[in-house]
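Note sheet for the following structure.
The other protein chains are all here in position, but one chain of the complex has been omitted.
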Amino acid sequence: MIGTIRTSGRGGMVAAALARTAQAVLTALAASVIVWALLPLAPGDVATRVLLARGVQEISAAELDATRAELGLNDPLPVQFLHWIGRVVQGDLGQSFTSQAPVTQEILERLPATLILLGLALALSILLSLLLALIAVGYRDGWPDRAIRLYTQIGAALPTFVFALLALTFIVVGLQMGRVLSDASWRAALVPAFIIGLDRAAGWTQLLRAGLLEAMSSGYAEVARARGASRRRILLRHTLPNTALPFLTAIGVSIGALIGGAPLIEAIFTWPGLGAYLLEALSARNYPVIQAYVLIAALSYVTAALLVDLIALALDPRLREPRS
Amino acid sequence: MSLFDLTRPEAPPLAGDRHVLSRLWRHPSGRAGLLAGLALMLFALVGAVWTPHPPDRPDYARALHAPSLSHPFGTDATGRDLLSRAMDGAHRSIGSALVVLGAVFLIGLLVGTTAGLAGGPTDMALMRLTDIAMTLPGLVLAFAVLGLLGPGFVNLLIALIIADWAWYARLARSLSLDARQRPHVIAARMAGIPPWRIVWGHILPGVALRLGIVASLALGGMIGAISGFSFLGLGVQPPRAEWGALLAESRLYFSLAPWLLVAPAGLIFLSVLSANLIGNALRDLASPKEA
Partner (left out) sequence: MQPVLTCKGLSVAYATGARPVRDISFSVAPGECFALVGGSGAGKSTIARALIGLHGRGTRIGGELWLGGRDMAGAGPEAWRGVRGRQIGFIAQNPWSGCDPLRPVRDHVAEAWRCHALPASWTEIAARLDRLGVAGAATRMAQAPHTWSGGMLQRASIAAAGALAPPLVIADEPSSALDADRAQSVLDVLRALGSAVLLISHDIGLVLRNADRIGILHDGRLIEQGTPDTLRRNPQHAQTRRLLAALDPMPPRRTAPLPTPLLRLDGISASYDRGRVRALEATHLGIAAGEIVGLQGPSGCGKSTLLRIAMGVERPAGGRIWRAAALDRPAAVLPVFQDPVASLVPHWPIWRSVAEPLSAPHLPRLSRGARRERALSALATVGLHGIDPEARPAELSVGQCQRAAIARATLARPALIVADEPTSALDGPSSWQVGRLLREAADAGTAVLVVSHDTAFLTRLADRVIAMAPGRTLTPGKGARPHRAGEPAGGIAVGA
């Protein structure tokens, strides 16, 4: 994703950031085309579904025609797309086939729960992996390192939902450590977020540890040691910032996995968020809701990737100035 | 001639790309992964044709029995033998992951090398296609496709292939772009070797090997994804067994029969672990040559 932008001069940073942002906008646009296409691609007649959803039992041809006209289904596809995206920009994501309520409203009711859970899990896993990787490198080949390596091996081999299920049933419920209560508050999110974070941190710890060790044996670390720098100074001043870049990229990528995994996670913790909402919609073939979920997921993913790349751009001079 | 006799090989006498399997076997984590993987394959193959008890027939008299000699993993709420169900589900969990990865590997290899070697408008068109497929995170795209097609085992595999192929095509393209710039390819071209033979003999084997290593690294994640979707009821449909689906069934009774969770979770863990071990060993064996 990064590394293709090459501009020079003092404005390099700004130009590269603008180019990357423009690229993100294009990606978001392409994603929205796919998202929109879900509805015309969906099996069955949209107007019929809408009428059924409105509780009309006996559908007449006249009603169908009227609904088609109302929904703009007789327009050419590009016009339909433009109408759709125009409504989306205004915050109108359509009407739920099942509840008849505006999808936007239903999403907004559930979004905070998902944000709380995923945000907390993300923050915990970043902190945890940083901490564990630094410990592992600091005590390289000692027992803390061995223990951490064992943890990363096990964590990488347990899919998040399996780990969450086991942790929830055997530890949280089995030991009565907490109530499985999902009122979507920060307090209630703590235990699930910790469980998710503990599993997700395994892969990142592995990545960070390997990156730190590689950076510790790199040329610049060796030169710094030969100048008389302490191990601690090298770790914090040189190797950690250099390892942070691939780490950031990995976080950006896994935000997609986190969003995509939300339905599974929320099903396990019976968490009333967007993921649970999607699962309801999937079994009911409630296309406007599926569409809205995919749109939100795509936009969050594009935004996260953009943020990660912008941070990388700010940190790494190689991405904004050419070689000479 | 006497001058030449003095030279010693500078590189250690490693077997290049020969004997990959035997080198994998000598690698400690590679051997552990191979052994576990073979055991699971055997488990799945046997389970596909024979199980100690019928996997799908309820026997309410035996509901929720604890593990015993006749039911080593216990029985579920309708009295079905869990070992039989786990054996029956094995080929759906492991086999389907292999099918999906095999499909994305082949599609990726085909699309990627075509784009990379043909270049020009073909490359442009194919790459824009992958761009579009990659604007959504893989799992989200899989949910979207499942939303269109509806839940079901075959639909799940189609959704996962659609969600994943573009990434492999991208990788195969960059690998083949890199390969066609390699000195040995230029040398063959200048020697008058026809392009199709260069592609077949020089480029494809290298690209396929690297892509295959990457695909093998992804096996663990794919097994996890398939069982995750089945856990949600979007993949294998009851009464058919699959490890993720077994977890979902067992979950309802965990306070009465917690052992029901152990076997499916353990099997998922073991298969992802063995895939990871083999993948890591392959990466170890391949990376010194990359430098």
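The chains carry the letters A and B, assigned in the order they are written, with residues numbered from 1 in each.
One rule holds for everything that comes next: a contact is a pair of C-beta atoms (placed from the backbone, for glycine too) under 8 Å apart; a residue touches a chain by one contact, two chains touch by 3 or more.
Not measured: the values here are computed from a predicted model.
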Touch assignment to the omitted chain, from B:Pro52, B:Gly201 or B:Pro238, lands on B:Gly201
By the contact criterion defined above, which parts of chain B meet the unshown chain? Give residue numbers in ascending order. 1, 3-11, 13-18, 117-119, 180-195, 198-199, 201-203, 205-206, 209, 289
Where does chain A touch the missing chain, residue by residue? 6-9, 140-141, 218-220, 222-231, 233, 237-238, 241-242, 315-318, 321-324
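What we mean here is this: only the chains that are shown with their structure count from here on.
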Chain A and chain B have mean C-alpha positions lying a whole-number Å distance apart equal to 23
What residues of chain A sit close enough to touch chain B in their complex? 27-28, 30-31, 33-35, 38, 41-43, 153-154, 156-162, 165-166, 169-170, 173-174, 255-257, 259-261, 263-264, 267, 278-279, 281-283, 285, 287, 290, 293-294, 297-298, 301-302
Which chain B residues qualify as touching chain A in the complex? 131-132, 135-144, 146-148, 150-151, 220-221, 223-225, 227-228, 231-234, 247, 251, 254-255, 258, 261, 265, 268-270, 272-273, 276
